[in-house]
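Removed from the display is one protein chain of the complex; every other protein chain stays in position.
This part shows chain A:
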């Protein structure tokens, strides 16, 4: 049976994705275009007439004179020159019926491609409500292509599109002579085919924007929204994460009682189940954050937030779009980096991904609290502040400031080009539950399949490093000391001794690759405390203050500001950028900064006499 290759094209905010969801339902595949970080969405559908259609949802574009990788993909696929992508046999050009001036101009540009196309006047219900009357047959005659109407957010709102797909593809529409003024042509067609009331239907937008974009109230609303979002990601997800954690632990125990003691049991319980658990535990945060972001994006608020925050983020050489991903990275860099998809400018997106790990994530807190409790005296400063709190604040601040420095340095590397804000503030819309659900499902699947597989593989690898070879009979000391990880830890000491680390720290950093907070339980293992005990930290605290110098503790705290050793973060960077090079750059620069800063802190401590054994 033959399959029709069709592609949806249109301006951003034309409701193209809602229409795509309506037409293809859940029969979608999301991936990246080969070699670029542009998302490729393809779905299948069958028309009422029984025709199978492979529908590509091309990235939204304002113009085919591309200024972003998104637009370049759209241009090349429409032209049929994108490698590995068949030339579409039919272009389905989606236009927002309430904003025809802008969208018809783009349709005229697409028409120059000389491919069979149909026009879809989407959101026709909203246009009718605003009193916009469109003479559809006349528009079809003037444009030279079939024109249908649709309501992307309503069930059965795509019937006319499906019927149009059933008809044999129309002949390519006539193109204008090169160098024509598309604006003038769009204006001429609109004058002929569209009647609008003299009073513009923007009263609602106007009223809402008076509040949402207000210099004071707009900021108040924004911070209220961000506060709730941060709370949701940080603390509402916690009970579910704890539940998942407990669930994996219980599963591990249950499996552990069934299997005979030995390497196989250890592999399955400590390697596979623990690894899979560390993947699943991220899901609540990712789903909550993305529910929030998708709702903000669909409602039209996200570009407004970017507008309000643009000036603040400009001090770091970024745009307002980077704010939410960076804020979420305080909970965890994994959902934060996934959220950088809302940043259109590829350079801003790369920089945001690079600095996201510098936002102090919640996984660093167990390490911070352990070391602060063990080494910083409990003291009030100025009767108001607690020294513990001040140190913790300083650690957060150090992360933010170093992110600022890194962003500025990266920005100065390419100053030849201006990176404009130039952002459309679309009409406000109520988010559609089906579109939110589909978006969430896609994020979850991408995370579990692509990122999860890397994390589980590495977890198993780390398990093997920490378990083999087993200690010889009659050996004393914790088993990990005899393992490969133990040997690597001792070997690492050559590198880490100059920053004040002892071999115990080095060994615990290796399992800590799986997740930063694992370093705490790994330290407990190395010091022969019950490894998985919930109160490992409490037992460790006096031990550490007895065995470590203050300088070592400060050096490790400094190391953790940069903490390059989180494999989940690196895995998600690999997935989001599609490049191992970016992974290498991130790990490399974080390692260099961690080492450099810890080196300075350690040597300053030595000068201050904090380096000796307590």
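In this text, a contact is a pair of C-beta atoms (placed from the backbone, for glycine too) under 8 Å apart; a residue touches a chain by one contact, two chains touch by 3 or more; residues count from 1.
As a working rule, contacts and distances are computed from a predicted model.
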There's a gap in the complex where one chain should be. From "Ferritin", "Ferrous iron transport protein A", "ABC transporter ATP-binding protein" or "Phenylacetate-CoA oxygenase subunit PaaJ", what does UniProt name that chain?
"Ferrous iron transport protein A"
Touching the left-out chain: which of A:213, A:255 or A:272?
A:213
For the chain that's not shown, point to the residue among A:4, A:240 or A:421 touching it.
A:421
Answer key for A:29, A:188, A:311 or A:490 versus the chain not shown reads A:311
Of A:37, A:74, A:99 or A:122, which residue touches the hidden chain?
A:99
For chain A, which residues lie in contact with the unshown chain of the complex?
62-63, 65, 67, 98-102, 105, 183, 200, 202, 205-206, 209-210, 213-216, 218-219, 303, 306-308, 310-312, 314, 418, 420-426
